[in-house]
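Handing you a structure now.
Only one protein chain is missing; all other protein chains are in place.
Chain nomenclature is as follows: A and B, assigned in order of appearance, with residue numbering initiated at 1 for each chain independently.
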Amino acid sequence: MVTFAVILGWTALAVLFAIALSPSATASAPQAMPFLGGGSAETHAWQRFHFRPYTMSLLFIAFEMEMMFMYPWAVVFVSEGIKALAEMGMFLAILSVGILYGWREGIFRWQ
Amino acid sequence: MAVIGDTLAARAPAAVFAAIGPGRQAGTERLFARRDMRRASTPRDASILLVAGDIPSEASEALARVHDQIPPPRATVQWQGEDPDRIVARVMETLKDLRVSATGEENRLPDAPPNEWKGIGPHGQGGKGMMGGTPYGRPMAMTGPDIRDGLQLDRYSARIGPFAPMLPPGLTLEVTLQGDVICDVSIDSPPFAQPADADAPDLCLARVLRLLGLDRAADRVLGGKRPGALWVQGAISRGLGRIDGTDMRDRVAAWRKGEAAPLGPFDLPRLLIGAEWSEAMLILASLPPSALIRAARAPEAA
């Protein structure tokens, strides 16, 4: 209960602070143009952006799921002993093969 | 509270956006190694526009646009080669005047949208269909094949420069980006001519250091000290900007020893096409201004 109240409270306070501090912004058309060192753009900047490390993000999801299993694992680790260490070691080893494969395929480069 | 804010603001280094003209690159870059001057990387972060030298008339519209992009209150300071101490004093005086003025200088460009759009078409976007027209005064980007993996995604075209802080002064590039990789680039206008003093090893090294996020180290180098930074050579990938067998790492190593790194002729667009944006900016910073100016002028002469 306190946790939620605190999180909501800080968020509300920060938003109020931001609104109080930020005046409304105005600009003429040339003023509003994106800064390009004096140059000009032809199109809007918002676009279907080519996010090159997208293959990396797939590998990231695999590791992120693994993180979820690790939270309960961390709590019972000492009572389970060496068995828990071996199990997580195996799991990580399998996932690490994914890193090696991805590295060979060049997914960490901007392809 | 307001009093504290004003007192603090009075002690701040002057946030200056520099528009550097022909022959003034070395002097301006040395000016910003001073503690009381800060070179803003964007006009939105500045209150003073420093115009160093005579800006050619082709660049006057760009200069007006950069001027307008500085948030009010703002002011312009002209620098025609006076002593640096005098120019700093003048900047400080202008800043003091700005603190009592509400708006400073007026806009130079008329408030007209870049394209006609309001009231034309079903949603006022000035055209028909999903991707057509000019919503909010500008068309949307369209797809094209990528040069690295052939995916069909949007291409963004823009003219960048002549006063972009990461490009040499005067250089305007017509760039087509897909994501953050340069698909196509052509030189709109070459960099302004600079005398040989812009090629000084410490200036060249300082430019690279600033791109690597080491502003303090760059100031130290310009003050004649060692950069005092970690992983400078290592941060630069091997093979980046390779020309006649020397790459960027070799050139930076030479500058660190205080030696010049002369370069033969090269094809500038070919060096940049296919590079990711930060790599391209590092490559540009690794070319001494004289070599860069020669390379940028070559296609014009041909």
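Assorted remarks:
Going forward, a contact is a pair of C-beta atoms (placed from the backbone, for glycine too) under 8 Å apart; a residue touches a chain by one contact, two chains touch by 3 or more.
Note that contacts and distances are computed from a predicted model.
The unshown chain of the complex is recorded in UniProt as "NADH dehydrogenase subunit H", chosen from "NADH dehydrogenase subunit H", "Multisubunit sodium/proton antiporter, MrpD subunit", "Cysteine desulfurase" or "Metal transporter". Within the set B:Ala12, B:Ala89 or B:Ala112, the residue that contacts the chain not displayed is B:Ala12.
For subunit A, the residues touching the absent chain in the complete assembly are 2-3, 6-7, 10-11, 13-15, 17-19, 21-27, 29, 31-37, 41, 44-47, 49, 51-53, 56-57, 59-60, 63-64, 67, 70-71, 74-79, 81-82, 85, 88-89, 92, 96, 99, 102-103, 108-110. Although one chain is not drawn, its touching partners on subunit B can still be listed: residues 4-6, 8-13, 15, 38, 41-42, 44-45, 47, 69, 71-73, 99, 135-138, 156, 158, 164-166, 177, 179-180, 209-217, 228-232, 234-237, 276-279, 281-282.
Going forward, only the chains that are shown with their structure count from here on.
Subunit A and subunit B, compared by their mean Cα positions, are separated by 30 Å. Partner subunit A is touched in their complex by these residues of subunit B: 19, 42-44, 59, 61-66, 68-69, 107, 109-114, 135-143, 146, 148-149, 151, 153-154, 156-165, 167, 172, 178-181, 276. Those residues of subunit A that touch subunit B in the shared complex are 28-31, 33, 35-52, 110-111.
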